[in-house]
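The other protein chains are all here in position, but one chain of the complex has been omitted.
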Amino acid sequence: MTLATTQNHHRMEVDTPLRTLTLADYRRQREAPRREPPLPSLYPAVPRQGQAWGMSIDLGACIGCGACTVACQAENNIPVVGREEVKRGREMHWIRIDRYFVGPSENPRFLFQPVPCMHCENAPCEVVCPVAATVHDSEGLNLQVYNRCVGTRFCSNNCPYKVRRFNFLEYAGGKDESIQAQRNPQVTVRQRGVMEKCTYCLQRINAARIQARTTGRELRDGDVITACQGACPTRAIVFGDLNLVDSAVARAVSSPRSYALLRELGTRPRTTYLSRVSNPRDDGAGEDR
Amino acid sequence: MSEPSASPANAAAAMTDGVTAITLERPTGMGWMVGVAVAALVVVLFTAALGYLFMTGVGIWGINIPVAWGFALVNYVWWIGIAMAGTFISAALLLLRQGWRSGVSRFAETMTVIALVIAGLFPIMHLGRPWFAYWLFPYPNAMGLWPQWRSALVWDFVAIACYVVVSLMFWYLAMLPDLASLRDRARRRGAQVFYGLLALGWRGEARHWQRHESASRLLAGFAVPLVFMVHSMVALDFSEGLAPGWHTTLFPPFFVAGALFSGFAVVLAMAIPLRRIYGLQDHITDLHVDRLARLLLAASLVMAYSYALELFGGLYTGDHHELAMLENRMTGIYAPAYWTTLVLNALLPQLLWSRRLRAREGVLLTVSVGVIVGMWLERFMLVITSLYRGFMPSDYGTFYPTMWDWAHLLGSLGLCALLFLLFLRLLPLLPMFEIRRQMHEEDPS
Partner (left out) sequence: MAQIFRRSADWLLKLVVAGGVLAVVAVALAWRGYVASQPPMGQPVKQPVPFSHKHHVKEVGLDCRYCHTAVETSSYAGIPPTTTCMTCHSQLFRTAPMLAPVRRSLAEGRSLGWNRVHLLADFVYFDHSIHLHQGVGCVTCHGPVDEMQLTYRAEPLTMRWCLECHREPERHLRPREHVFDMDWKPPRDQLSLGRELVARYGIDTSRLADCSVCHR
């Protein structure tokens, strides 16, 4: 009997998507911060005015519990596809926890990395959609417009992070009353043949903005809490406005630990990570298990 | 002095009589009827499989995330490639005034039209919501939206649409004088009306011939750049993407060469049995077959170069994702597809260097069928191996075809067989007017 898994490969291969630092290295970096120069690009820089939503995920805090995945599923009407479909590789997790084994196979270290949509400023998915179902909005979100999607799936092929999920069959559960009752009315229920992905909880952003507007104030840091952020027990996920002075996410991104996934591709993701810091003894004791 | 294409023993009228007799008088053989019955059955099953696909969704195939494109795209590129050679033979060689092409140009062009019709099905089939496929067409709508012009898929749609229109017109126009010949020689009322309607009142006046000539040249002038444009667009469907193995400027010429390669193979694989069955050795001579074999060999050299260049690109840039992908192609789970492709496309056709082997029909058939299969495997390898192991190791996945993947592939083959068999029975097999003109040019007496 085969085990249905969502991840089939656990070694990091040619890249290091999950970066770790020893304490000594981290201290050295903090003293002499080395900022990587910006990558050359033929595209003009995306202007950042108004709100610029971003997310920073602290890999040092993530324990791999998966609460973010479950919260996201509940908030966004994400369907449960069942064992057979998971075996085929069609799970619908908008945020997934990647698990890597590092070190010798007899006794490897386990490292966890939550991967939502990167909301790339130079999103490779946007260029290839023939019907403009995936576009960029002025606040930096990469949007997926379900009602426009015809399902060519080129966007998924072009996403290097593979964060896009496709409704290969009618997963939505039809008219079952218990499922209808569970659904969030603020989020569209997707039909088969439509691509979906993490939206930075756009419904919460819109609700917060309208609320702030109609009561005559500006959006404050902490007004918008994404589902994954709210569920994380270790507060590993920080979300907010990068343009807001001294917002939690702006502070996180300015840390020397901050890095972007697959930076060399030039996608300029808004979702960034903070390297995991460990403090092992010289004989390797005290390393993550 | 080159060998004349048609044996000087046949006078023009006798030639026309002979070829029209194949369509009008030759009794419908048992082989044909069995072939049509089997093909029709396969087409019925194909239609049922299509219905199931539209009712249930593309999840009936083996595709997943990361391998979101599977057999549908492989089949699409394969069929479009097969379509190319027909246009090349009938249009490009027309413009280059290569008279020898007339033996094979009719059924090569028919192969193009049939392959195009089938190829056009797959992009619609592979859509998640195919009932909205028309959104790729720029029509004024209540949403105030247009297609997204930067996407290669939109231009692919435009290219295919143009190609279908031009190919159909070119094919039909070229058949008009021959349909008129059939109409004039038909003895049964049914045949007279059928070919009479299709011939659109062609009377063979000097004006008609003049217009026919200029219209043919015009359409050929459209068709030739279209051939290159269409397959370059199909290539850009992949090279616009950043997946390792796709994102290379080699793709457009590589795909064009591959298309011509598979198309020539199909034409060759059909020419050999057809001339035997219908006794067309006078028109599809050993020269034709030899020339087609040489075209096949030339294309295989370009393919071999392309395979080498793909390797070179990875090694030269040292990009570790590209190198990992190349290593995976050669040693991973789909390695058999890669190596079989190399053998069938780059190695086996080298047998055609030998004049002795080029003259043997068995060798030619084996090589062509090998190329046809090899080209499908090459498309498979291109699509799948770049997707199943991408940039993120946590996303590595696999693609296993389901019975519905095979059903739609085999169904498309059945549809092709049915349409081609109908062509063989109902439409003129050779471009008689071109052969007559050639015979006159060679021997004005």
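Miscellaneous remarks
Order as written gives the chain letters A and B; numbering starts at 1 within each chain.
Keep this in mind: a residue touches a chain if its C-beta (ideal position, glycine included) is under 8 Å from a C-beta of that chain, and two chains touch if they have at least 3 such contacts.
The shown structure was predicted, so the numbers you read here are calculated from the model rather than taken from an experiment.
Shown chains touched by the missing chain in the whole complex: A, B. The chain omitted from view is touched by exactly one of A:N147, A:Q180, A:T234 or A:S254, namely A:N147. Across B:G144, B:G318, B:G362 or B:P444, the residue that sits in touch with the chain not pictured is B:G144.
Considering the full assembly, A:Q186 is the residue among A:Q29, A:Q186 or A:S278 that touches the omitted chain.
Taking the complete complex into account, B:Q192 is the one of B:T56, B:Q98 or B:Q192 that touches the chain left out. For the chain left out of this panel, the touching residue among A:N167, A:T199, A:S247 or A:T267 is A:T199. Against the chain not displayed here, chain B makes contact via residues 141-145, 183-184, 192-193, 196-197. The missing chain lies against chain A, touching residues 50, 135, 137-139, 141, 143, 145-147, 186-189, 199, 202-203, 206, 210, 213-214.
Operating definition for what follows: only the chains that are shown with their structure count from here on.
The touching residues of chain B, counted against chain A in their complex, run 56-60, 62-69, 126-130, 132-133, 135-136, 145-148, 150-154, 157, 237, 240-243, 320-321, 323-324, 387, 390-398. Of all residues in chain A, only 7-15, 17, 85, 88-90, 96, 98-100, 113, 115, 124, 127-132, 148-154, 156-158, 160-162, 164-170, 191-195, 261-262, 265 touch chain B in the complex they form.
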